[in-house]
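The structure appears right after this line, and notes come after that.
Every protein chain except one is present and positioned as in the full complex.
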Amino acid sequence: MTTTVPIKEQEHSHGEHAGHPDHRMFGLATFLVADAMTFAGFFAAYLTFKAVNPLPDGAIYELELPLPILNTVLLLVSSATFHRAGQAIRQDDHGRCRRWLLITAGLGMAFLVSQMVEYFTLPFGLTDNLYASTFFAATGFHGLHVTLGALMTLIVWWQARQPQGRVTAADHFPLEAAELYWHFVDGIWVILFVILYLL
Amino acid sequence: MTISLPPETSSPPRLQPSGWLRYFSFSVDHKVIGLQYLVCGFVFYLIGGALAGAIRTELTSPVSDFMARDVYNQVLTLHGTVMIFLWIVPVVNGAFGNYLIPFYVGARDMAFPRLNAVAFWLIPPAGLMLITSYFLTGAAQSGWTAYPPLSITTPATGQIIWILSVLLLGGSSIFGGINFIATILKLRRPGLKLMQLPMYCWAMLGTSILVVLSTPVLAGTLVLLSFDIVAHTGFFNPTLGGNVVVYQHLFWFYSHPAVYIMVLPAFGLVSEILPVHARKPLFGYVTMVYSIMAIVVLGLIVWAHHMFTSGTPPWMRLFFTIATAFIAVPTGIKFFNWLATLWGGRISLNSAMLFSCGFIVNFVLGGITGVALAQVPFDIHVHDTYFVVAHFHYIVFGGSVFVIFASVYHWYPKFTGRMLNEDLGRLHCALTFIGFNLCFGPQHWLGLNGMPRRVAEYDPQFTLINQISSVGALLMAISTLPFLWNVIHSALNGPVAGDNPWKALTPEWLTSSPPPVENWIGEAPLVEEPYGYGVPPGELDLSAASGRDLWSSGK
Partner (left out) sequence: MQKMTSCCVDVCNTNAEKSSPFPDRNKALTITSWRTAASPIRCLKPGIDQVQIPSAILTLVIGMALALGGLWIGQNINLLPIDASANAPIYDELFKVLFTIGSILFVGIVGLLVFSLIRFRRRSGQLGDGLAIEGNLPLEIFWTAVPAVVVLFVGLYSYDIYDRMGGMVPLAHDHMGGAHEEQIWGGISSGSIESAAATNVLPVEVTAMQFAFLFHYPEGDITSGELHVPADRPITLRMEAKDVIHAFWVPEFRLKQDIIPGQPTQLSFTPTRTGRYPIVCAELCGPYHGGMRSTVVVESPEDWDSWYGQNAKAAPEEETLTIANA
């Protein structure tokens, strides 16, 4: 058995051609697994605190549901809009793609604004009690992710401005990466919503 | 034995910085990065060793006389942190992983060369920051475990710098892990099957899975801890209603897997070294692979064995005892397979082999004390004593460090194209082995009889044993001298090694020594049997001068 296949094509990850597996997406997915573990640590801490550390008397930890539900809807819709943008670029429709990207980024920023509103209307602050601290740590870390994702979406929006740019129908790694990341951030939010607001 | 060498279609080598300066540059060549990791790690080893020397000097007398008590705590914190995060983890993973994995999968470089360089270049600043903190503000002094509330109440600057540098090192480790997973799974040369990979690839795959799953938890935890310090939140601060045991769970969720991050790659390296010098195939390849994966899975679910005295509920102790002790089974498989690899071989008693065998001896002892520690009632007496210190030095020094030395002796001809002096190597091995056992053997007794760890002053009844231990440490320090001399002298004047001095069959030897920039001139060889030793003579001409001749002569 003698096989000799040229491996020149698959060496460096950048400048890949369609048909070859894109290792960068694989790398990103692996990174997201790692990122998810960070959240898992926060959630585990929160759940343990809840199980063994009762709130001291007089401590206030109350969450309202309307804003977070709005936030959930915003993020879920934005996932769909990002998906639309991906479909558009595959059909080589840059205009439509950029429109959807802009909408996605807008929804992301709306989420951030609404999150800020929630922060400032909450009856407790960062250092008030254990749950409050954990709440802010988890949502804050997630908010950081949303900020990053919105920025990435805007960068992709910029990159997709010309048909020959970094984002094309044949090779749209930046868009794909940002999209995967965005879906990930949404998924984390759903878990976070269930754990922090519903349980 | 199916190996094919393609016709010499020389693709023009990609441009990389050349000359010695490339070792100080942002090189993306995996071999350069590997050596950068190795040398940088070794520098930190000397620093960590000097800190260990300070510890052992202080402990020659039962009173705190050599340094102030808080300085002692800083020194031991730095020693643990430097040795783990700047020496063992970067070297067994980063150094050998970067150097060898692309060869083993038949690739020209890692999957993400630039990420790879970034991962390396995070290390020197992080290490420098950690060590300068000692001189500028005083280093962290709550041990490498940084348990709150102590870490919240000790001077904040040192602790924050410690957290920052561990975060950087953790990031470096995660980037490295992602790169290894992608390289091993995605960059394999076409035609090369997973079950044909050299064992080190499997070890690195398992290790990288652990890195990716557990390091982020540590990162998150340390971020919370730093909030407690700077923002006065109360996650782990009982006076603010926090829970310190949660920190311990989160910390050990990383730091137990971290011990396998420190030792699985070493297992992989031993699996490469033994067959070559015993001239036999690696025994039980398939079970070796499964046992690595079993260690990965078990390693993720045993963390609370570090917390048996922390008031964990009984059911939890039962579960963690059994799970921990069961790690002895897959680990045992690996050891018995190595013994079977040696059995009936033609063993060259060179430095690489002797260090590997020293590893087996030390690790088995450390593993057995580990299984004892896993038993709750036993651990209740010896937890946080010198018995634990002895246990883990038998594993991290007697295990991982011995393997690092073995690997340097084994791959030095590949790195430099020159041979090391074997006599000096054996001297190094003997001195290290004796010094090591003298230093850490007696510590088992110390722990059993009442000496707690992390103390600068102790019960005078333990003076003599501590002095013996310090003499052992001195021997270990002396033993680095022949090694350093050997490595530096041989790089300039050592006998030329030839491409494949060990007549090894793994792919890194099937190219020149040191290898060209993209690993092979022409096509990468397809090695389907990396351990195909022991075939009857005649079928393969083992006196062939180089790996290339070796492979082409049979065809």
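Just so it is clear, A and B label the chains in written order, and each chain counts residues from 1 on its own.
One rule holds for everything that comes next: a residue touches a chain if its C-beta (ideal position, glycine included) is under 8 Å from a C-beta of that chain, and two chains touch if they have at least 3 such contacts.
Being a predicted model, the structure only gives us computed values, none of them experimental.
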Where the missing chain makes contact, among the chains that are shown: B
Touch criterion as defined above, residue of B:50, B:129, B:300 or B:364 at the omitted chain: B:364
Full-complex contact with the absent chain, from B:426, B:454 or B:489: B:454
Which of B:136, B:230, B:318 or B:464 contacts the chain that the document leaves out: B:318
Among B:114, B:232 or B:346, the residue in touch with the chain that has been omitted: B:346
Residue among B:53, B:124, B:191 or B:332 touching the omitted chain: B:332
Interface residues of chain B (partner: the chain not displayed): 1-2, 64, 68-70, 72-73, 141-143, 147, 149-150, 153-154, 193, 195-196, 238-239, 241-245, 278-287, 309-314, 317-318, 321-322, 325-326, 328-329, 332-333, 335-337, 339-340, 342-349, 357, 360-361, 364-365, 368-369, 371-372, 375-378, 380-381, 383-385, 444-445, 448-450, 452-459, 528-538, 542-543
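By our rule, only the chains that are shown with their structure count from here on.
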Touching residues (chain side chain B, partner chain A) in the complex: 2, 4, 6, 11, 106-109, 111-113, 115, 174, 177-179, 181-182, 185-187, 189-191, 212-217, 219-221, 223-224, 227, 231-235, 240-243, 246, 249-250, 253, 518, 523-524, 526, 528
In the complex, chain A residues that touch chain B: 1-8, 10-13, 21, 23-24, 26-27, 30-31, 33-35, 37-42, 44-45, 48-49, 52-53, 55-56, 59, 126-127, 129-130, 133-134, 137, 141
